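Note that one protein chain of the assembly has been removed; the remaining protein chains are unaltered in position.
This part shows chain A:
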Amino acid sequence: VVCSVLHTTRPLHTTQQCLAPLPPLPEKGGEVRYGLIPEEFFQFLYPKTGVTGPYMLGTGLLLYFLSKEIYVINHETVAAACILSVIVYGIKKYGSDVAAFADKLNEEKVAKALAVKNEAIKDLETAIEQEKKEQWRIEGRNYLFDAKRNNIAMLLETNYRERLLMVYNEVKKRLDYQVAMQNLKRQKEQDHMIQWVEKNVVQSITPQQQKESIAKCILDLKALSKSAQAAL
């Protein structure tokens, strides 16, 4: 809670640094000895007092506080000692288990983020492949246009030939009509002439001629019968 209140005063976008990708978290925190005193203190005193310097300082300070009653020993001291011993025992016994559990939680979070990232990468790669395939398909557009051109040429040819046929048929019909007209005319003339001739001939046969012709026919027949009988 405290950190979130204080973080609102953090300046935003005031430096040229790029905030993404963030640098990874450090693996281990600063070294602390006995869980309470940072290593820097021991390193700070090492050149002057060696290794035992801080311990001597600690012992001296403790004895000074005790003797001068700056730190009074009362019921709270006993309580603090008990609490501290319980805490230290708990940490020593269950520390590694809790650490493993926390690491596992972290691992899951990281794995989920990584899965999302890999998923995104895979999707983009498939998109790239499909894009390349589309580009390859476009190279075949020449064939597409040739086929279309052929289709159109064929359509034009078909249309042209249909119209040619239509023209031929129409012309032939007109010519046939003319021919039929002429034939009809000639036939009519022929029939009319024949009828006229027949009529005139029939008219010209007078009764006299009819009798003469009948007599001639009878004579002819008799002659024929005679010759037929003679032939038998």
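By our rule, a residue touches a chain if its C-beta (ideal position, glycine included) is under 8 Å from a C-beta of that chain, and two chains touch if they have at least 3 such contacts; residues count from 1.
One rule holds for everything that comes next: contacts and distances are computed from a predicted model.
Set against the options "ATPK synthase", "dolichyl-diphosphooligosaccharide--protein glycotransferase", "COMD4 protein" or "Proteasome subunit beta", the UniProt name belonging to the omitted chain is "ATPK synthase".
When you scan A:P26, A:P47, A:G140 or A:P207 for touch with the missing chain, the hit is A:P26. Only one of A:N106, A:Q209 or A:S225 touches the absent chain when the whole complex is considered: A:N106.
Listed for chain A, the residues touching the missing chain in the whole complex are 2-3, 6-7, 9-10, 25-30, 32, 35-36, 38, 69-72, 74-76, 80, 91, 95, 99, 103, 106.
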